[in-house]
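Yeah, one chain of the complex is gone here, protein chain that is, but the others are all in their spots.
Chain IDs A, B, C, D and E follow the sequence of writing; residue 1 opens each chain.
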Amino acid sequence: MSDIDEFIAARRAANASVLQQDHLGIKRFFNLDDAAYRDDALPGRVKELLGLVASLVLRCNDCVDYHLIQCVKAGWTTPEIVDALNVGLVVGGSIVIPHVRHAVTTLDQLAGRSDIEL
Amino acid sequence: MSDIDEFIAARRAANASVLQQDHLGIKRFFNLDDAAYRDDALPGRVKELLGLVASLVLRCNDCVDYHLIQCVKAGWTTPEIVDALNVGLVVGGSIVIPHVRHAVTTLDQLAGRSDIEL
Amino acid sequence: MSDIDEFIAARRAANASVLQQDHLGIKRFFNLDDAAYRDDALPGRVKELLGLVASLVLRCNDCVDYHLIQCVKAGWTTPEIVDALNVGLVVGGSIVIPHVRHAVTTLDQLAGRSDIEL
Amino acid sequence: MSDIDEFIAARRAANASVLQQDHLGIKRFFNLDDAAYRDDALPGRVKELLGLVASLVLRCNDCVDYHLIQCVKAGWTTPEIVDALNVGLVVGGSIVIPHVRHAVTTLDQLAGRSDIEL
Amino acid sequence: MSDIDEFIAARRAANASVLQQDHLGIKRFFNLDDAAYRDDALPGRVKELLGLVASLVLRCNDCVDYHLIQCVKAGWTTPEIVDALNVGLVVGGSIVIPHVRHAVTTLDQLAGRSDIEL
Partner (left out) sequence: MSDIDEFIAARRAANASVLQQDHLGIKRFFNLDDAAYRDDALPGRVKELLGLVASLVLRCNDCVDYHLIQCVKAGWTTPEIVDALNVGLVVGGSIVIPHVRHAVTTLDQLAGRSDIEL
């Protein structure tokens, strides 16, 4: 299993543990989070790019990986995604560089896998 | 003068003071920052939306105002911008609410002013 | 009007502007936020204290003021609230000091006003 | 050794290395940190819950694990702790989700171990 | 009164209010904070520069102003301070720019005032 497949499997298992706690607020938050990236005034695929850059400047590798997968599934090309990463780098500064490194490493693993399931 | 016009005037004056320090690194950073939002693999107007959400989750009102002006100039409608703010709210949580309030107040002031100069 | 009354009035007006945008996700987020502080496995009043310290370490004065009002209404005494602020100070460090200063100034204004309406 | 036992062992060893540097300020900070969670105007066990939520919104897994152990030792039940995590999730947003996943995984490992030694 | 004199007066008054709460932990934290900038393995004046850059990347204007005053009192020149601000700008990114603007505005007010009292 590649890193990205391990990430997806671990994420699924841990999300199931969280939902098993059966806390209404947490379940509603998870739904609200999913809904934010559906087509509305903006197309969902643009909002995936927003989620990616927000995750990058807040420096969360798991969130970056999640949105990279969604961006690749939504058809954004590698140069487009890298151009978005550059916005995050300029906004967030050199402290973001380790996460840009992580993002590019994940992007390499996602090549040719636009059918990947989360 | 409205709040937004005061912001623009104060921003111009203070940017001039910063550049007057004549520090090569700071001047190059300012150029790099401008360049990040020009058309490249992604259109500049999409990257303004990325800058807006990055500013929102990092909770910087001045940066939010700057990118709101740029988004309005780039032709994004209020519902599209509000949909982008919602992504920032979900990613960043209730701590972001005061900045969503600020952003909507600025948006109201920007109505009909897509020709505003920064 | 004291600072705290101005804060409450401005917060009400801006929240109304936000809700007027009529974005379903934002409205649901506001509801979810309110619900998180209602009695559940933990009493609501304990969760107000959690909200206060979370706001302090994330350094949001508006959020600190909001939760201070709620804590005073819930019957927490000034020494109890100050003891909670100390946890936030130790977790968040000296960068939090300006917000501790702000919080104590607000607390002074809230003396004898446990019936204040948000 | 479970993850949590490994965490405790590594934390002990590294804390010893830090204290061996014999820096007076650091030693005093460590003492101040311990003291913040002792009974004072608020009971220590309530302050452990404050420390947990502060750690969650600041997104530090090691700090979350430390306070989870302390909360379990202080007698907070799993539903009470999950209700506290929900406050942190709403305040801090979806960027906190990976840390909620981590916290629930740690909680599972702590089941029946309220006598665990840090 | 200039902005910087107002800042100093307000800071003094609010610090007095905080200390009047008579919380032992908070008082010890204030002492520890002062002690961190005294001569030790590193000279105090180098540590004021460290405090300035830490405050800048954490984006706290009050903390930036405090350390700017201390840096000017310690004899750092404007070009040296601006060179330190540039490190903070590169580490922290464009989100730091409004605070660089604030810092340079404060620096202008501090010209010729190396005898200023906090």
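Basically, contacts are C-beta pairs under 8 Å (C-beta built on N, C-alpha and C of every residue); 3 or more make two chains touch, one makes a residue touch a chain.
Nothing here was measured: the structure is a model prediction, and the numbers come from that model.
Taking every chain of the complex into account, the absent chain touches A, B, C, D, E.
Touching the missing chain, out of E:20, E:77 or E:114, is residue E:77. The chain omitted from view is touched by exactly one of D:60, D:74 or D:116, namely D:60.
Considering the whole complex, the residue from A:32, A:46, A:90 or A:110 that touches the absent chain is A:90.
Although one chain is not displayed, its contacts with chain E can still be listed: residues 32-33, 36-37, 40-42, 46-47, 49-51, 53-58, 63, 77, 79-80, 82-84, 86-88, 90-92.
Think of the hidden chain as still there; on chain C it touches residues 57, 89-96. Interface residues of chain A with the unshown chain, by the touch rule above, are 59, 78-79, 82-83, 85-86, 89-90, 94-95, 97-98, 100-102, 104-105, 108.
Definition applied: only the chains that are shown with their structure count from here on.
Between chain D and chain E, the least number of touching-chain steps is 1.
For the copy pair chain B and chain E, the superposing rotation over Cα atoms measures out at 120 degrees to the nearest 5. Of all chains, the one whose mean C-alpha position sits at the greatest distance from that of chain A is E. Note on chain placement: the centre of chain A and the centre of chain E lie 37 Å apart, centres being C-alpha means. Centroids of chain B and chain C (each the mean of its C-alpha atoms) stand 27 Å apart.
For chain C, the set of residues that touch two or more other chains comprises 25, 29, 32-33, 36, 40, 54-55, 58, 63, 79, 82-83, 86, 90.
If each chain is drawn as a node and touching chains are joined, the picture has every node linked to every other.
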